[in-house]
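All protein chains but one are shown in place.
A and B are the chain letters, set down in written order, and residue numbers restart from 1 in every chain.
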Amino acid sequence: MEFLFGAMVVLGVPLLFAALGGILAERSGVLNLGLEGLLLIGAFCGALVGSSTGSVLTGVAAALAAGLLGGAVLALLTVVLRADQIVTGIAFNIAMLGLTGLLFGVLGAGAFATPSDADTRIPFLADIPALGALFSTHWIAYVGYALVVALTVVLFRTGLGVRIRASGENAEAARASGVNVLRTRFAAVVLSGGIAALGGAFMSLADVHGFGENMVDGRGYIAFAIIILGRWRPLGVAAGAALFGFAQGLDLFAQTRSFPLPLEAVQAVPYVIALATAAILGKKARPPAEEGRPLMLAG
Amino acid sequence: MLMSVALLGPIAAVVGADVGHTYSTLFLTSFGSPFGIGVLLIYSIPLVLVGLAVAVPYRAGLFNIGGDGQLLMGAFTAMVVGVSLPGLGAIPGGVLILLLAGAAAGAFFGAIAGALRAWRGVSEIVTTIMLNFVALFLVRYFVAGPLRDPGLTFNASPAVDPGLRIAKLAGNAGIPMSALVAILAAAVVAWWAYRTRSGWAHRMLGTAPSFARAKGVRVEVGYFLALVAGGALGGLAGATELVGNQYRIGFGFSPGWGIDAVAIALLARGNPLAVVPIAVFFAFLRNGGGALQSAVGIPGTVVTLLAAVPVLIVAAVTGWRTYRKFRGEGG
Partner (left out) sequence: MTTAPAPSDQGGPELRSSLQVRDVRKHFGPILANDGVNAEFRLGQVHALLGENGAGKSTLIKILSGIYEADGGEILLDGRPVQIRSTADARASGIAVVHQHSALIGRLTVAENIALAHDGLGFPRKAVVSRFTQAAADLGFTIDPRRTVESLSVGDRQRVEIVREMMTAAKVLILDEPTATLAPSERDVLFATLRRLADLGSAVILVTHRLEEAALYCDAVTVLRAGRTVFEHEEPSRLSQADLVRAMVGDVRLVAERHTSPRGEIALSAAGVRSRGPVSGMAIEVAQLTVRSGEILGIAGVEGNGQSDLAEMLSGAVKPDHGSLLLHEREIGALPGHERTSLIAYVPDDESLGFSVNLRVWENLSAEEMLYRRPPTAGNKKAMRARSAELVERFNIRPPSIDAVGGQLSGGNRRRVQIAREFSKTPSLVVCGYATRGLDVQSIQQVKNWCRELANGGAAVVYIASDLEEILDLSDSVAVLARGRLTASRPAVEATTEWIGHAMLSTETPSEQTA
């Protein structure tokens, strides 16, 4: 059981980062469909820089920087130029898949052999049965946990959060109240890029210790199911990421011993739950009202 | 699209490859031999069909990101029908049953997203993404379990009966006759979109929903049917790929056509006839990309990047123009 929770953490943390980045952008009114690509460049830059400097920390910093840059590109397109958010996100993912694959091929896998540093055990917490796995993992995961708290506080306990949510709910009213909606959304999307890229860095630096073409393999899309389950809240998203991580972790379970149920059926459960949630709640499980709509305020 | 091709040169130069040789490889892979053309067509067929699967809902203002799930379900259902009814192969035209079964399965997946969108107000973007995963797990379960072909060393379904395949002319990588399915589908969709009353109602739904509703178009039903039709085309894509090329379903049945299709449909602006050349262009890039690695040492994924850049630019230009127009009107 212990290793299953371990797998849950390892597989859930990238999803957590991606979904956290996703809700930050969505709360400001922008549907960031580029999470997949952001995870990829995070994984890519994390591994590349981590490998060449021999330092995980610099790798993470590089992933963060790349994610912010990627977020800035997305923000330029969707927020400033008002490009369609869905098309832009998808094309961004395709582009990043191509770009990272190209550079990976050119540089060779050797350039991505990352150093591995030991997991950090948090005293006492790590000794809790099963759940201890949450607290004996790579330090990047702790950044993710901290982000859950930080985003909750920022979104729901600060003026900045009120502004972000106001931009996402009613751009016109927000502007009438003195919020610079354009700037708020731009910043939210840039930051969302940085956060999502950390998830990629976790994959390449803490999990597989290397990079592979298309290594993210759809995790950026899973994040949208998690966001629905988590109802656009950081804590809810954390629970959703755990659920999906757990379901994915069953894969490892299957390889070690026989599993009583069709594994794929169990793995599909979270998606079906997310679909059912959306179906039952309908418009009540609503995303921020402005999501997906380009800012059409004159000026 | 010219831009995509133009971009390759500088990239090749930066990577240190011979630019001329790079271009000649890109073109000759597809057009240097009948074999190349055959492969190009094989790559094109699913992209055309999935491109249509995205284009049809797109004309009604909806995004079908579920092409991969729909085509997987279509291929799977066609395979199940083909394998469980071996006698079908003896009947002339039996393959059509497989294609129809595939389309029906895709339509069912489209209907889930369509019903949720039309009557529950749930974003079709998110539901189609989730349905992709559901389809993936479903097919993986059967292909690795109950329906695994025991004669194989890897996880894949049994192959469909040769009598239920669509032939390739002149050998195994020759001209695929299933191209006819894609061309026919594009023609039918185009005829429907531009020459029928319901095609017009569909277009009004996408461009002017309030106007359409005021003139008696049932908007919810329209949204539902748009995704059902999109799903059916996605399912048809899967079934066609099954009977025309892969014959069996393994884990890597679709290399992500559903996502490429979104880009294709956007570049085509939802025009079914424009989907065809754009899909062929994407296939041309993919086909050439495969050869670049061995010939000039440029990783094949470069073409993925090349395909995406024009989409980003078109999206940005369209968005900015719309915004400028709005500001011009709003004063």
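Odds and ends about this structure:
The rule is simple: a contact is a pair of C-beta atoms (placed from the backbone, for glycine too) under 8 Å apart; a residue touches a chain by one contact, two chains touch by 3 or more.
Just so we're clear, the structure is a prediction, and the values are computed from it rather than from any experiment.
Within the full complex, the residue among A:A130, A:A146 or A:L160 touching the omitted chain is A:L160.
Within the whole complex, the absent chain has one touching residue among B:V56, B:V217 or B:I264, and that is B:V217. When the full complex is taken into account, the listed residue touching the unshown chain is A:V179, out of A:V80, A:V179, A:V208 or A:V272.
Taking the complete complex into account, A:E169 is the one of A:E169, A:D217 or A:D251 that touches the chain left out. Subunit A residues in contact with the hidden partner, per the touch definition given at the top, are 157-163, 165-166, 169-170, 172-174, 176-179, 288-289. Interface with the hidden chain, as seen from subunit B, comprises residues 194-197, 199-201, 204, 207-208, 210-211, 214-217, 325, 329.
The definition used in the following text is that only the chains that are shown with their structure count from here on.
If you average the CA atoms of subunit A and of subunit B, the two centres end up 27 Å from each other.
By the touch criterion stated above, subunit B contacts subunit A in their complex at residues 11, 15, 63, 65, 112, 116, 120-123, 125-127, 129-134, 137-138, 140-141, 144-145, 259-260, 262-263, 266, 293, 298-309, 311-312, 315-316, 318-320, 322-323, 326-327, 330-331. Touching subunit B in their complex are the following residues of subunit A: 31, 33, 77-78, 81-84, 86-88, 90-95, 97-102, 104-106, 213, 218, 221-222, 224-225, 228, 262-265, 267-268, 271-272, 274-275, 278-279, 282-283, 285-287, 292, 294, 296, 298-299.
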